[in-house]
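The chains shown are only part of the set, and none of them has been moved.
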Amino acid sequence: MPLWKVYHPVDAFSDADKQVLAEQITDLYTRLPRFYVGVLFFEVPKQSFFMSGTPTDKFVRINIDHIAINNIPADRKAWWIENINKVLAPFVKDRGFSWEFHIDETLRDLWSIQGFVPPPANSEAENRWKAENKPTAYELLPSS
Amino acid sequence: MPLWKVYHPVDAFSDADKQVLAEQITDLYTRLPRFYVGVLFFEVPKQSFFMSGTPTDKFVRINIDHIAINNIPADRKAWWIENINKVLAPFVKDRGFSWEFHIDETLRDLWSIQGFVPPPANSEAENRWKAENKPTAYELLPSS
């Protein structure tokens, strides 16, 4: 969590582009351990990529799942829309690509990393996972 | 929105097949701007495509996200099931492929196209987006 799947035209992004974009996406999730953030890139040939029912090699379509952050209030939703668009702009708008993204929110308790169920948001354990940038065994405090 | 991901056997569909299928899928969403509709095709080799725990090159599995249309009543759900099956039939049933699809509904306010939050359903702005088949800046009317 989050999981980003970026569907893009063949050769739209160099390896260095992907590196920078993945870093900047990861930077958006400041509250979370960095290792929670996954970004996958998929080249889709023009003959397999349709918008408006028309084949395209000028479109970037992004599919995002949020797991650790969900049921967020309206102003936080607006924050995500705005800040994701800011991060994307140099890679899409400024290169003449059209783009679209949507975020699905999925259930926090149907999620596992490295065999662990991730600790509650803002818990001591989550803070440690974040500081160490890796998942380790933890104990839940009573009523935490 | 909607986003269709069509996972199919290698060489199941020609470029012309994909074109026709993508157009007919797009035609299903008559109420929406056509550019809302995205259809991506992915070839999955038999050795990576398992149904019933068995590798297959005779199956088409479709994963759909609905964003602009959600919380729809039961009769509309039945309409989608029936009409999607009608559109698919010549490309799957009539060619001896088995097929399955499911639709997820995701949150309308976690969605952005070309930097814009798409206008409310049936709003003036949506009508203009539809007529022009492209997203442009709009103002929300009070209490609309």
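In this document, chain identifiers A and B correspond to the written order of the chains, with residue numbering beginning at 1 in each.
Convention: a residue touches a chain if its C-beta (ideal position, glycine included) is under 8 Å from a C-beta of that chain, and two chains touch if they have at least 3 such contacts.
On a predicted model such as this, the values are computed, not experimentally measured, just so you know.
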| item | value |
| --- | --- |
| Assembly size in copies, with 2 chains present | 3 |
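Throughout what follows, only the chains that are shown with their structure count from here on.
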| item | value |
| --- | --- |
| Inter-centroid spacing, chain B versus chain A (mean Cα positions, whole Å) | 22 |
| Complex interface listing, chain A residues touching chain B | 7, 44, 47-55, 59, 61, 63, 66, 74, 77-78, 80-81, 84-85, 89, 93, 98-105 |
| Touching residues (chain side chain B, partner chain A) in the complex | 1, 3, 15, 18-19, 22-23, 25-27, 34-35, 37-43, 65, 67, 104, 106-107, 109-115, 117, 133 |
